[in-house]
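What you see is the complex with one protein chain gone and the rest in place.
Showing subunit A:
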Amino acid sequence: MADEVTLLDFWASPFGMRVRLALSLKGVNYTYREEDLRNKSPLLLKSNPVHKKIPVLIHNANPISESLIIVQYIEDTWPTPSPLLPTDPYSRAKARFWADFVDKKVYDCGRRIWASKSEGDRDVAKSEFFECFHLLESELGERRFFGGEEMGFVDVVFLPFWTWFRVYEEFGGFRVGVEFPKVMEWVERCLEVEKVREAMVDPEKVYEFVVQMRRKCLADDTLHDVLLTITTEPTRKDIYSF
């Protein structure tokens, strides 16, 4: 019996793109279903009743939610080709740590850059964003990819944010290529792979989309929620930070 793989997603979501990237790298055939986030399908609501969010991967009728969890599921189910995690436990732990860091920090800082209403908030977000990118550049070091010679878990989790760089740049007043040349070089290496390009969307389209939505948001509050839903997943926070 052939595998049935369906992805419920929204085209501009960097979280959804992680899943598309993992599936593409591993050559897994799947059906892509675009969700209208203002009018979620019964299938989405049934498949992710707890969060009601995309992306959701449905494999032979079994739904999996949360992009990091989905990518790890893909890795467990289709370990080759393109293994995303190394074999030794310590390297795996490091990869998971950095994927978690990207997940916690990049989208949050990025979102606050373009969604902030005050200059002050934007500046704070920008400085945190910069700190985050410095750390990532330092972690990448001289390697081709975070995964080493080939793309790995951290590359898959981080790369989709490239499609949102123009958004951060225009609203933040900086250029990623100028401030973080190593990150841009890493992006370019990733994009050399056709399977990677296939899974990404055009950053120009993402920027136009955000500009349009922001304009509409000023007139209509409900759109604000939609915009936020594609750029946020449940936030992991360490509580009891005494």
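Basically, a residue touches a chain if its C-beta (ideal position, glycine included) is under 8 Å from a C-beta of that chain, and two chains touch if they have at least 3 such contacts; residues count from 1.
Just so we're on the same page, contacts and distances are computed from a predicted model.
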Hidden chain of the complex, named as in its UniProt record, picked from "E3 ubiquitin-protein ligase E3D", "Autophagy-related protein 16-2-like", "glutathione transferase" or "V-type proton ATPase subunit G": "glutathione transferase"
Which residue of A:Ser65, A:Ser82 or A:Thr163 touches the chain not shown here: A:Ser65
Which residue of A:Arg33, A:Arg96 or A:Arg214 touches the chain not shown here: A:Arg96
For subunit A, the residues touching the chain missing from this view: 50, 59, 62, 64-66, 69-70, 72-73, 76-77, 89-90, 92-93, 96-97, 100-101, 135, 234-242
